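Taking it in order: structure first as structure tokens, then the write-up.
A single protein chain has been removed from this complex, and every other one stays in its place.
Labels for the chains are A, B and C, by order of writing; each one numbers its residues from 1.
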Amino acid sequence: MTQTPDQVFVILKHWLLGYVPTSVHAIASAVLSILPLMVVFPLLFAITTLLERKGLGRIQNRLGPNRTGPMGLWQPLADGIKSLTKEDIVPFTADHIVHFLAPVLLVVAAFLAYAVLPVGRNMALVNLNAGVLFFFAVGSVVELAVFMAGWSSRSKYSMLGAMRAIAQMISYEVPLVLASVVVIMQAGSLSTVDIVERQATYTGIFPHWYVFTPWGFLGFILFMIAATAESNRSPFDLPEGESEIIAGYYIEYSGFKFALFFLGEYLGMFATSGIAITLFLGGWSAPLSVLTFIPSWAWFFLKLLTLICMFIWVRGTLPRLRMDQLMNFAWEFILPMALFNMVIAGLWRFMNPGAVRWFVCAFLILVPMFVLSALLKRKKKLQLRTYSFAE
Amino acid sequence: MSRDRGSRLLGEGIIKGLAETARNFFGSYISKQRLTTVQYPEERIPQDESFRNFPFLVYDGSDPEAGLRCVSCQICEKECPPKCIFIEKSKDKKPDAVGKPQFYPTVFDIDVSVCMSCQICVEVCPFEAIKMDVKYDYPTESRFAALLFDKHQLAKSNDYYHQIHPTEASAVDAALAAEREAAATKAAAAAAKAAAAKPAATAGAPGTATASAATSTVTPPSDTTAGEPR
Amino acid sequence: MSISFLIIAVLIVGSTAAAMGLRNPIHCVLTLSITFGGIAALFLQLGAEFVGLTQIMVYVGAVAILAVFAIMMTQSRRGLMLGTFSRNALVGLLTAVAVFSVLGWAVLSQPVAGVTAAVSPVSVQQIGSSLMHEYVLPLELIGLLLTAALIGAIVIAMERKEDTE
Partner (left out) sequence: MTTAWAPITEPNATETPSLGQPAPRPAVPVTSDSALAEQYLEISMGPQHPSTHGVFRMNVVLDGERVIQLKPVFGYLHRNHEKIAETESYLGNMPYTDRLDYICSITNNWAYALAVEKLGGIEVPERAEYIRVITGELTRLQNHACLLGFLLQDMGASGTPLMYAFREREKVLDLFESLTGARMMCNYLRFGGCRVDLPAGWLDRAKAFLAEFPRFLDEFERLLVDNEILMERTQNVGVLSRELAVSSAISGPMARASGLNYDIRKADAYSIYSRFSFRVPLGHHGDVYDRYMIRFLEMHESVKILEQAMRDIPAGPIQNPAVKARLFRPKPGEAYGRIESPKGELGFYLISDGSGIPYRYRVRPPSLINLTVLEDLCLGRNVADVIAILGSVDIVMGEVDR
């Protein structure tokens, strides 16, 4: 009985496929798998924009949008209509073809990443042998799209934004991959489906999520920091840098193309959050074995929404970093820690299971973290200052 | 990102900040203090009594033409910093609210697109004839003509004045009453004194000292005689 | 020869021709990255997932971006227009002929050319274990070399930073 709601979409798909002639079975199957993703995630994007504006509003003692529809629920729809009906302005000197292709490529690349994301039990689009690799490979195409947008606009601000974006993405791709390597080491597989399945087992009622191990926890934190930077979210939103370079690489876009950039960016954020869930938070598995009666896809989206809320919360709090600080942070802190984490993960594999292993690894992670922090602190000379007062 | 003191943990300031925003987020559902939005067209903050926007002309009684307090002395026109008041003085005299013959403005225009709501016209008016209105929404379709208010648009009754600025209006009324009484007694005394009538005595504005003593909210029009071109 | 192979082949040849023929160097790089993508698609079609995805990651994600950056940094902002034919066309032609003949010789001298036997897809696991067993020494050597390069790059970057700050 509990299987039915869990597999409802899989069953539905097979039921629908029964009505399709076998000659086009393969294509129909693909369409039936892709279409829901193409609908659900843009819908999630719409919900997230509203959630973000409402959440930020509440953080800032405001109400947020509440005029369109009940509680402002139609706001995303209104935004969509607005951006669709706006004039599409292309700068006179812009490289028209590249200018047009950039948002398209961005959205396509962002959508491709969902192919390997298991959004529920038996609900990954394809079970690629090298699924994690596929994800990062597709992510690197986004850089090209960003460059195309920045360069083709022939605007100095968009050029600055593109340079910032690419430098940032390249720098953070390395720690992103390195932080996820520990999981691949432990799972012994690059397939996202396998990785989740390995975490979906339980000791007593507790699951074997990788985030509950010392290296997994550190890996998760590092991954999330890098993911924030990859998806250009605050405090790493320098490529957009509203107050500095106005909107960065998409400054010269308007109307629907602008909306596409927005969509692409949010889709990228969902995808990286999704992969973080897959790698560290047990994908679609329930957090307690007694909760497995709730469908797996519900767990996945619940976890996704939680991570999105974290993103919004961080955005509502922190100021932006500067370019060089961002780079230093990547190369001087995240990268060494990620490399060290790999050593710990290797150690973990060869030690006997038990509390001793846990504490040794945790200790070995905390020590370099503090040492590194202290070294960086010495270098930067930052302090809480005291001030003198004249009477 | 690094620490400022050895004892501090990594990102402690960031965690503190996050805690603060979380407090505000949840606080906005509980406390009115943390949800300051006023949803304007439906909800309105009660207007403060001293609020001011654009000037209007006060008239006594019910007839805006006859009861207009303005005697067209043109002081406000001269003192207005952005020069947004335009007055044309009448050739003849008409009896005012108390029956005394006075000049009156044939044209009294205020260009509210120029007016900067500084209240100086109110301060310099010796006759309590111009006051500040509280209406602030004047949506129009033209930038110029519709924002040039003429005498009829500007004239508003003393009751309206009482309604929008009760404290100030009562003080002004008291001052005016005292002034008129003083003028009446003076006139009566003058009439009783001798048959040699000196109508010029009424031309000066007596009793201004009484007016300023009566209230501190109204700036004393201490130099009425000097200001009048008569 | 399947239809998809034909499509990919046409795409590769077309975009490569465009990369050579277009006058704006940025356009050349962009079309070149289409070529890279096409080659990756070829690999994927042959069941070599790992190589195909690495092709995208390295060539599109890194090489093309690097090329684009290099061009952007060095050329005028108004856009440098290249001539379709280089002044050193002859040298280029000779190089091309040399490369082509070497490749052609390599292909023809192998018996693979005519064989179309079905090869079972190589899994990532197989690649990993062969790298770790058969080819462990070359792998380590390459790793050492790359680490040295990485450290060198960081050292160079750090030195420059001290100059300016």
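Here, a residue touches a chain if its C-beta (ideal position, glycine included) is under 8 Å from a C-beta of that chain, and two chains touch if they have at least 3 such contacts.
Model, not experiment: these values are computed from the prediction.
For the chain missing from the display, the contacting residue among A:234, A:292 or A:341 is A:234, taking the whole complex into account.
For the chain missing from the display, the contacting residue among A:102, A:115, A:160 or A:259 is A:160, taking the whole complex into account.
Panel shows chain B; residues 1-4, 11-14, 16-17, 19-21, 24, 36, 48-52, 75, 79-81, 116-120, 123-124, 132, 167, 212, 216-217, 219-220, 222-223, 226-227 of it touch the chain omitted from the view. For chain A, the residues in touch with the chain missing from this view are 56, 59-62, 156-157, 159-160, 164, 234-235, 237-238, 241-246, 315-325, 380-385, 387-391.
The working rule: only the chains that are shown with their structure count from here on.
Centre to centre, using the average C-alpha position, chain B and chain C are separated by 78 Å. Spacing of chain A relative to chain B, judged by their CA centroids, is 59 angstrom.
For chain C, the set of residues that touch two or more other chains is empty.
Annotation for chain B: no residues touch two or more other chains. Chain B meets chain A in the complex at residues 1-6, 10, 14, 17-18, 20-22, 24-25, 28-29, 34-37, 39.
The part of chain A that touches chain C in the complex is made up of residues 95, 98, 128-130, 133-134, 136-141, 143-144, 147-148, 151, 159, 163, 166, 170, 173, 188-190, 324, 331. Per the touch definition, chain C reaches chain A in the complex via residues 24, 26-27, 30, 33, 40, 49-50, 53-54, 56-57, 60-62, 64-65, 68-69, 72, 77, 121, 123-125, 154, 157, 161.
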